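Only one protein chain is missing; all other protein chains are in place.
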Amino acid sequence: MSTDDLATDISKQTENSPRELLTRTFFFLCAGLSIVTTISIVVLLVTEAAKFFTITAPLMGVTGETASLVDFLTGTTWQINSGEFGVLTLVSATVMITLGSAVIAIPLGVATAIYLSEYASKRARSVLKPALEILAGVPTVVYGFFALIYITPALSVVFPSIGTFNMLSASVVVGVMIIPMVASISEDAMSAVPDELRQAGYGMGATKFDVATGIVVPAALSGIFSSFILALSRAIGETMAVTIAAGSRAQFLNPLNPASFLEGSLPMTAAMVQLLLGDITGGGLAYRSLFAIGLVLFVITLIMNVISDFVAQRYREEY
Amino acid sequence: MSEQNRDEQRTGDAGSPDPTDDEMLIQTDVSESVERTGASFDRDTVVSARDINVWYGDDQALQNISMDIPEKSVTAMVGPSGCGKSTFLRCINRMNDLIDSARVEGDLYLRGKNVYDDDVDPVALRRRVGMVFQKPNPFPKSIRENVTYGLKIQDKGGDYDEIVEESLKRAALWEEVKDQLDESGLELSGGQQQRLCIARAIAPDPEVLLMDEPASALDPVATSQIEDLIEELAQEYTVVIVTHNMQQAARISDQTAVFLTGGELVEFDDTQKIFENPESQRVEDYITGKFG
Partner (left out) sequence: MATTSDSGEIEGFGQVSRTVGTVFRYLLLAATMFGIVMLGVLLLYVANDAIRPLTADPGWYLVFLLALVVPSAAVGWTVRRRDSEAFNFGTLLVGMLVVSLMFSGGVALLVIDVVPPLVALAYAIGIAVPVGLSVLLTGQAHRISFTPRLAATTALFYLSLFGLPGPVGGALGVPQVVPSLVGAIQSIPVIPVDWMMIAAVVGGGSAAAVGAYAAGIGDRTTGLYAATAAFAATLVAGALGPAVGLGAVPAVVVTAVAFVPTGAYAWRGGFAEEGSPLGLVFAATVVGGALVGALAVDALGFAGPASWVDWGFLTSAHSGTAENAGLYPAIGGSILLMATVAALSFPLGVGAAVYLEEYAPDNALTRFVDVNISNLAGVPSVVYGLLGLGVFVTYLGQSAGTVLVGGATLALLILPIVIISSREAIRSVPSDMRQASYGMGATRWQTVKNVVLPEAFPGILTGTILALGRAIGETAPLIMIGAPNVVFNLPDTLGSKVSAMPLQVYAWSGLFASEDFYTKAVPAGVVVLLAVLLAMNSVAIVLRNKFERTG
C-alpha cells in the first residue's frame, strides 16, 4: 500500500456521510422531542389558564366569560354551574389525600426499605421486591374500585358514620400504591451507605438494630427524604383512585381535622375528570378552568420533583 | 549495531530515519526527548511520534513522546501501570478521541501522514490500524461474522469465505474452528477468543497492529500461543504491543520502549540493548526490579 493511498484513505470523512448524518439527526430529534413535550405542556397550560382569569384574559385577546384570579386562589367554593371557582376547595382535598397516604406510605415504605436493605436474605429480597413492584403496577382504576367496594364497607365497621365516598379509603389505597416508590428509592439510598460505616458500628459492639437505626438511616436520610417528596408528588397527581373513591361533591374540608377524612370531597385531579365528563365546549369557561387546575397541579408536582432531585443529588455526592 | 545507530542519531537527522520517506511532512524539530530516547532502526519507519502530550482533564498522561517505530517487527512498550504506555498506543489510532476529557497535542505520522491533521477522519484511520484489546472482546456473533466485521463496515466486497479462512489461518485458529464458523465467538476459550480478535483485526489488512496487553487475561498456555503468534505476525505486520510483563517483552519484541511514571518515555532501543545494557539508570532499576 503506497503512502499516498493511505493518506487519501484516512482522510475519507465518514462522520458526515449521508448515513451518519441521517441516523444522527433522527436520534437527535427523538431526544429533542422530550424538550418539545415539556415546552408544549408549559405553553399550553399557561396560555389556556391565562384565558381563564379576568386579569390576564385581555392579554390573550379573550373577551368572553372569565374568572377572578383572587377568587380562584382564595375562594373555598367550587361550583361550576354558579361560576364559583375556588381552587382551595380542591387543594384541601388533595392535601388530605396526600397527608393520608403519607401516614400509610412513609412509615411502611421506610420500614420496608430497612428490612430489604439490612435484614432480608438474598432469597427473601428476590421474592419481596417483585411482589412490591406489583403494588405499583396495578392500574389505579382498580385501586379505586377496591377502595369503593371493599375498603369503605370494611371501614364502616369501625367508623359507622363514614360516607360511601370518603377520603379515608382513597388515602389508604393511594398510600399502598406509593409504598414501593418510597421503599425502592430509600433502599437505594441505604444500599449506597458504605459498608465501612456499618463495620465501624459493629466494631463498637453495636447490634444490628443500633446499626440500622443509628447509622444507616441517618446516613441515608437525604435519599429517604427525596423518596418521600417523589412519592407524595405521585400521590398528588394520582387520579382514578381518588375520582372513584373520594366522590364528586366539592367541599372545603380542614385537612388537619381527622373527622373530615370520613367525608368525601373532590381533589384536583378528580375535579378535572368530572369537568370532562360534563358537557364542556372547547373554549368555554369550564374548559379553561381545566387548564387552570392543570397548571396548579403541574407546578406543584414540578416543584416537588425538582426538590427531590436536588435532595437526591446530595446523597449521591456524599458517597 | 544499535550503538552505531545511536551515534548517527545524535549527529544526524533524528526525525526522519529514511530520508526518502516523505520528508516534507515529518520534518519537525528534534526535541530533547528524541535526543535521549529516539533510536533509529534499519527498517522503514511506519509510525513516528513527535512531541506527543496527552492530558486527561488536568492530569498529564504523556509528556513529549517522540519515537519512530519500524515496520514488520514487534515493538514493545513496557513500564509500570499508569505510565501512559496504553495511552500512547491509543494515540496511534486516535482511540483517545472517544474519551471526552482527553486532549492530545503533537504530531503522529503514519507512513508520513500526520494522523492529527484536520483532514484525517479517526474512523477512517482506525480502518487502517488494527487493534487488539487486553480482555478478549469478540462480538456476540458467529466466528465468521466476527472476522468479516471490518470488511462489512467498510462495505468491502470480495470473497469473504477466503478472507475468513486466510485470517483465521494467520491467527493460528483455523484448525480449531473450521467446523464451527457459524457458532458464537463467545463459545470459544479465552485464548481462542483472543486469537479470534487478532484474526478480526488483521482481516482488513491493516498497516499497523496495536495490541494492548493482549495476553494479560489469559492462562500461561494461551499466553505462549499468543506470543508465538505475535512473532509470526511480525513477518507481515508492524506490531506494537503494550505489556507489563518484562519477560514477555524480552521474548517477543525487536524493540522496546520503556515508559516510566509521569508519562515519560525514558528509553527506546533494541530489546537486547534495553535488557542487557540500558543507558538510563532508571531503566536498569526498573528492569532489575528495583522499583515499579
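First chain written, first letter: the chains are A and B, and each begins at residue 1.
One rule holds for everything that comes next: contacts are C-beta pairs under 8 Å (C-beta built on N, C-alpha and C of every residue); 3 or more make two chains touch, one makes a residue touch a chain.
Predicted model, so just to flag it, every value in this text is computed and none were measured.
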| item | value |
| --- | --- |
| Option touching the unshown chain, where B:Asp118, B:Asp155 or B:Glu175 are the choices | B:Asp155 |
| Omitted-chain contact residue, chosen from B:Asp42, B:Glu105 or B:Asp182 | B:Asp182 |
| Residue in contact with the excluded chain [from B:Leu125, B:Leu188, B:Val239 or B:Ile287] | B:Leu125 |
| Hidden partner chain, residues of chain A it touches | 14-15, 17-20, 22-24, 26-35, 37-38, 40-41, 44-45, 48, 107-108, 111-112, 114-119, 128, 130-132, 134-135, 137-142, 144-146, 148-151, 176, 179-180, 183, 191, 195, 198-199, 202, 205, 207-213, 230, 233-234, 236-240, 243-244, 269, 272-273, 276-277, 282-283, 290-291, 294, 297-298, 301-302, 304-306, 309 |
| Touch residues of chain B, complete complex, unshown partner | 93, 95, 98, 100, 123-131, 133, 135, 137-140, 149-150, 152-158, 182, 197, 200-201, 204 |
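Just so it is clear, only the chains that are shown with their structure count from here on.
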| item | value |
| --- | --- |
| Centre-of-Cα separation between chain B and chain A, whole angstrom | 55 |
| Residue ranges of chain B touching chain A (in the complex, touch as defined) | 21-22, 110-113, 115, 117, 119-121, 123-125, 127-128, 207 |
| In the complex with chain B, residue positions of chain A that touch it | 1, 3, 6-7, 9-15 |
